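All protein chains but one are shown in place.
Showing chain A:
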Amino acid sequence: MAYPADYRYTKEHEWIKVDGNIGTVGITDYAQNSLGDIVFVDLPKVGDTVEAAKSFGSVESVKAVSDLFAPVSGKVTAINEELKDAPEKINTDANTTWLLKVELADAKQVDGLLTAADYEKFTSEETGH
């Protein structure tokens, strides 16, 4: 599975790509693969605030529902409206199908997240069991 090197990752399987003070958030290829066919994504509204490591929504596959956790704190500046009608896009390309954009409250929080190499190691340990 592919994990872009310029993204940062959470142990709850979200990715974030930071550009200036805006972070774009999605779920990882590992997450979409574990969930299977995604049928519904529940996201906050533009203007809502999210808090690092707290749930901001959920993603549902046919089989399961999974909470989404914010990699960083901040204000939601955009959500991916496309996912309302086509949530399955996440299955097709998890790395470019973003969920929301966040205006970072504290850029330093990003440093505490996993690098692509860390994340890859973490998921391989998780599947090793």
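Please note the rule applied: a residue touches a chain if its C-beta (ideal position, glycine included) is under 8 Å from a C-beta of that chain, and two chains touch if they have at least 3 such contacts; residues count from 1.
The rule we apply is simple: contacts and distances are computed from a predicted model.
J.: Assuming one chain is omitted from the figure, identify its UniProt name from "Dihydroxyacetone kinase subunit L", "ABC transporter permease", "Aminomethyltransferase" or "Proteasome subunit alpha".
T.: The UniProt record for the chain left out of view names it "Aminomethyltransferase".
J.: Determine which one of A:D37, A:E51, A:D106 or A:E126 touches the chain that has been left out.
T.: A:D37
J.: Out of A:S58, A:T96 or A:S124, which residue would touch the omitted chain in the full complex?
T.: Only one listed residue reaches the unshown chain, and that is A:S58.
J.: Touching residues of chain A against the unshown chain: what are they?
T.: For chain A, the residues touching the absent chain are 34, 36-37, 39-40, 42, 58, 60-63, 65, 129.
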